[in-house]
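My questions all concern the structure below.
The complex appears here minus one protein chain, its other protein chains still in place.
After this line comes subunit A, so read on.
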Amino acid sequence: MATTLKIGWLFPNTFNLHGDRGNILAIKAEGLRRGYKVEVFQINLETKDFDPMDYDFIFCPPGEIVHFKAVIEFLKPHNEALMTFIENRPMLVTGTSIGIFGEEIHRNDNSSIKGLGIVNLEVYESHVVYGDDLYYHCQYNGNKMEIIGNQIQMMHVEIQEESPFGGLIYGYGNTGNTKFEGARSGKGIFTNTLGPLLVCNPWLTEEIINLIEVNKGLPVWEEKRDNTLELNSLKTKVALIEKKETRLIKISER
């Protein structure tokens, strides 16, 4: 009987901005390719008995800040469990939702919302929106890789003492003034990369599943995925980045 991988998808209806369900499709497809049974559980404000430790991977997509208080109230009792979760298990948090897991969300009307404090960062809502490509290198599960994606920046991320998830090659990243992209805490990834990040970067998806395999005591799958299409996509998007006009501060000058 096939081993089951359990995926927890946090607040898919509340947080649904940028085609984020692509990440669930990608993780599911890679799990199925390796012969596992993959079950996806949608967790919403009415979910009873939520326990992060029931899952092998948790994904929290980006959402509108207007819903943050309700979500934080829901997650607060699970703070400790989420901290334990990311010590060894993979979690992906994207876009604005980074703020939920940080210390504080500062809104542009001068109000603020206390976050879960799972990662040592604070976010500051911007008055303007900035959208662009995002390209960086990072290391996950011991392997180096390049990530390509998009960023719709609605807030600055000040990562305090936390390690960044990536080092920018191009893009706005956390503040537009540093070389940092996102944050990493344990096996938790907190990134500004939106949309189907795991579709566009299957090498990260593979590492997430590799980590799940290790956590579950399964042999790591040897047969590599054919990533030709995604590598071609990376190449052509890098070509766009290299030729386009930008008003960002050069990475080398940050």
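Just so we're on the same page, contacts are C-beta pairs under 8 Å (C-beta built on N, C-alpha and C of every residue); 3 or more make two chains touch, one makes a residue touch a chain; residues count from 1.
One rule holds in what follows: contacts and distances are computed from a predicted model.
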- Query: For the complex's missing chain, which UniProt name, "Lipid II isoglutaminyl synthase (glutamine-hydrolyzing) subunit MurT", "ABC transporter ATP-binding protein", "TIGR02186 family protein" or "FAD:protein FMN transferase"?
  - Reply: "Lipid II isoglutaminyl synthase (glutamine-hydrolyzing) subunit MurT"
- Query: Which of A:Leu5, A:Cys60, A:Leu194 or A:Ile208 sits in contact with the chain that's absent?
  - Reply: A:Leu194
- Message: Touch as defined at the start, partner being the missing chain; which of A:Thr3, A:Asn44, A:Ser112 or A:Asn215 qualifies?
- Response: A:Asn44
- Name, in rising order, the residues on subunit A that touch the hidden chain in the full complex. 11-14, 16-22, 24-26, 29, 40, 44-46, 63-67, 70-71, 96, 129-133, 150, 152, 154, 194-196, 199-200, 229-230, 232-233, 236-237, 239-240, 244-248
